[in-house]
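A single protein chain has been omitted from the complex, and every remaining protein chain is retained in its original position.
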Amino acid sequence: MAVQRTMDKKDLSTREKWREIIFESHTPDSRLFDVILLYAILLSVAVIMLDSVEKIDLRYGHILSVIEWFFTIIFTIEYVARIALSEDKRKYILSGWGIIDLVSTIPSYLSLFVHGPQYLLTIRILRLLRIFRVLRLNSYLKEARILGTALKASSAKIIVFFGVILSVVIVMGTLMYLIEGPAHGFTSIPRGIYWAIVTITTVGYGDLTPITVVGQMISSLLMLIGYAVITVPTGIVSVELAQHKPKGAVCTECGNRENDIDALFCKHCGHPME
Amino acid sequence: MAVQRTMDKKDLSTREKWREIIFESHTPDSRLFDVILLYAILLSVAVIMLDSVEKIDLRYGHILSVIEWFFTIIFTIEYVARIALSEDKRKYILSGWGIIDLVSTIPSYLSLFVHGPQYLLTIRILRLLRIFRVLRLNSYLKEARILGTALKASSAKIIVFFGVILSVVIVMGTLMYLIEGPAHGFTSIPRGIYWAIVTITTVGYGDLTPITVVGQMISSLLMLIGYAVITVPTGIVSVELAQHKPKGAVCTECGNRENDIDALFCKHCGHPME
Amino acid sequence: MAVQRTMDKKDLSTREKWREIIFESHTPDSRLFDVILLYAILLSVAVIMLDSVEKIDLRYGHILSVIEWFFTIIFTIEYVARIALSEDKRKYILSGWGIIDLVSTIPSYLSLFVHGPQYLLTIRILRLLRIFRVLRLNSYLKEARILGTALKASSAKIIVFFGVILSVVIVMGTLMYLIEGPAHGFTSIPRGIYWAIVTITTVGYGDLTPITVVGQMISSLLMLIGYAVITVPTGIVSVELAQHKPKGAVCTECGNRENDIDALFCKHCGHPME
Partner (left out) sequence: MAVQRTMDKKDLSTREKWREIIFESHTPDSRLFDVILLYAILLSVAVIMLDSVEKIDLRYGHILSVIEWFFTIIFTIEYVARIALSEDKRKYILSGWGIIDLVSTIPSYLSLFVHGPQYLLTIRILRLLRIFRVLRLNSYLKEARILGTALKASSAKIIVFFGVILSVVIVMGTLMYLIEGPAHGFTSIPRGIYWAIVTITTVGYGDLTPITVVGQMISSLLMLIGYAVITVPTGIVSVELAQHKPKGAVCTECGNRENDIDALFCKHCGHPME
């Protein structure tokens, strides 16, 4: 019994150590683990990309395939380890990162039966977003949070904005379908809407272009709308960012947070700034 | 006489109830009505879109046509009911929403005689903008109003801006017509203007492109103008938005409206913020 | 002698009256003159545009030609009258508007000898900018002035910005000429630069596109640069506009110009705002 308990304890402590390495990032070991993972992700995504180039596949396909499987096995072991080591297994599996971790391995196994899915492994790149944690880029995380807050604060305005864009695009796409018609490539309303989106966003592939004079007039209008209208969300986001941004130096005397960055004295209580 | 009066009263109260359901949105019934309408609009627009795809039309055209007529009849009944129930019928009919409601049904009847107009029914999507009312998204309405105020406040600047753009586009379109000429696709000045709009808005379809060296130089200039010039309305709108935006928390003591959102004390009177 | 003097006086007063009509805009007569001129400009530009469309020219060319000459003669008379009536003739002739007035008539006469120049008459559209004066749109003029001041204030930053863009475009254009070469359409460095401008401004005609892998990588980089870099002048102009904009309501008591638009009391002296 005593032996068993000791073993349990030792087991627990090993478990604890591994849990720290995999889930934390403030010990040398866990940082090393993260950095290795980082390169593994980058390398595996590069290999998948190269493998999709036919010329390279014909020549080095075998080697690339081996490397891919090597990384898949590593990531599978890592995934299993993460499940085994997490305290609330269910929570990890169903969390965003848990799903991404799973989706980063499954396509390899599917590719044993069907051709193609292995390319979906590029989704592993999303794991790279953990780079922020790895490199302890707290300031980056903070910036990301400010961005997030600003976007969230302006979400109502942005939804209104996209509601309007959507309506414009549907009405315009329909008009063009009626004016230009299948003879000029506008074979259906959805295709007309696709054209309207290509136009209003100023992408302008040129795979569908207005041929008739009326069509070109409507297009011109739509382009000018798109050109003018992009200013609105830009303004929205700018204003939000300006508001959520810390305004400047904080006075140690009166706590005023609104002093200019280059102020020498607090502009409210006159206390010298540090 | 008394019976007649009672009937009138009952009639009036039914009328009143229906008026509430259709025009208001703060009772459960009226909200239900709005939500049903919402799905009806979305579904009917989707059906019209699908119907315009030839493959789908060939196979399911009959069913889609039946669904379309079902919705048209519903919307027609709704339109008639709205007229019957509104107090100032003339005002409703001539209002923006009244016209959209009408235009959302007419094309179906026209399509009995001519092919095509039924697709115009996608204009029903504009009715979706009522979604804001349905879902009592007051904050969205407020945002839309701020946007509207900011745009209105900057309308003078924006008109000046588009006046300049228009002049540039006409002069550039003429130049390209003379330089490139019909041989390179610039068959007329209006077509040259169409090209100039495609270029200055950075859409760049590529259906008309400069071939001569001089034409390419003028195009390059126009692109840089367009690239630089978009900054102006963006700046205008940003500044207006910044100005029309409530600046921050209002102090209950001194009424100062300029406190930062995260301020603990009013920055003018020192009163604690709530 | 007395008669002569009276005639002179009468002559002078007629002259004076006409001078007022043509150059001023605050009497009913002069406003009427401006409005007629406005429609004359719009009509004549429309006629020139239509005339450039071959189909229309073939059918209505004769009529359009007559109308064009009618307007040319009117504008010529107007130009001569402006010279005759202006006090400092030299100054008017050499002024911006004087040159535009002249260039708005000359091409017609040139077209008697050569084909083509009459289309340059669309430059008359620039005269439309006088619309601001005609319609006494003082607020528009003021806005235009604010825009002008903001752009002038940021001109140094904008020149630095375009200097950098120019360098990037020349270096990238050269690289693509070397990498893609004449076989892929990059026949010379100037053509490579044209491509780089088309790309960095996100116009993207598609008349020249990278075919090689290295070329596509460089293009991707250039696109991302263009996409990121547009933010800079936008920011510059926004900030300038924000600074040159009147900050808000002026207090009648203390003259503080910085009150919020919706302020009830002056935020510095507490005087109620009007």
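Think of it as A, B and C in the order they're written, each chain with its own count starting at 1.
The definition used in the following text is that a contact is a pair of C-beta atoms (placed from the backbone, for glycine too) under 8 Å apart; a residue touches a chain by one contact, two chains touch by 3 or more.
The structure presented is a predicted model; accordingly, all values stated were derived computationally and were not measured.
Asks: Any idea which of A:Met49, A:Ile93, A:Ile106 or A:Ile211 touches the chain not displayed?
Replies: Counting the whole complex, the residue in contact with the absent chain is A:Met49.
Asks: Just one of B:Thr105, B:Ser188 or B:Ser238 touches the chain that is missing; which is it?
Replies: Final answer for the missing-chain contact: B:Ser238.
Asks: For subunit C, which positions touch the chain that isn't shown here?
Replies: Counting over the whole complex, subunit C touches the hidden chain at residues 156-157, 159-161, 163-164, 166-167, 170-171, 173-174, 177-178, 182, 187-190, 193, 199, 202-206, 209, 213, 216-217, 219-220, 223-224, 226-228, 230-232, 234-236, 238-239, 242-244, 247, 255-258, 268.
Asks: Please give every residue of subunit A in contact with the chain that is not shown.
Replies: Touching the missing chain: residues 45, 48-49, 52-54, 116, 119-120, 122-123, 125-126, 128-129, 131-132, 137, 139-140, 143-144, 146-147, 150-151, 158, 162, 165, 190-191, 193-194, 197-198, 200-207, 230, 233-234, 236-242, 245, 248, 260-265, 267.
Asks: Footprint of the hidden chain on subunit B, which residues?
Replies: 202-206, 234, 238
Keep this in mind: only the chains that are shown with their structure count from here on.
Asks: Going by the touch rule set out above, what shape does the chain contact graph take here: line, ring, star, complete or other?
Replies: complete
Asks: Find the pair in A-B or A-C that has over half of its contact pairs, by residue number, in common with B-C.
Replies: Overlap exceeds half of the contact pairs only for A-B.
Asks: How much rotation, in degrees rounded to the nearest 5, is required to superimpose subunit B onto subunit C on the basis of Cα coordinates?
Replies: Value: 90 degrees, nearest 5.
Asks: Relative to the centroid of every protein C-alpha atom displayed, which chain's own C-alpha centroid is closest?
Replies: Here the chain at the core of the arrangement is B.
Asks: Rounded to the nearest whole Å, what is the centre-to-centre distance of subunit A and subunit C, using the mean of the C-alpha atoms as each centre?
Replies: Once rounded, the distance between the two centres reads 42 Å.
Asks: Determine the centre-to-centre distance between subunit A and subunit B, using the mean Cα coordinates as centres, and give it in whole Å.
Replies: Distance between chain centres: 30 Å.
Asks: Considering subunit A alone, which of its residues make contact with at least two other chains?
Replies: Counting only residues that touch two or more other chains, subunit A contributes 202-206, 234, 238.
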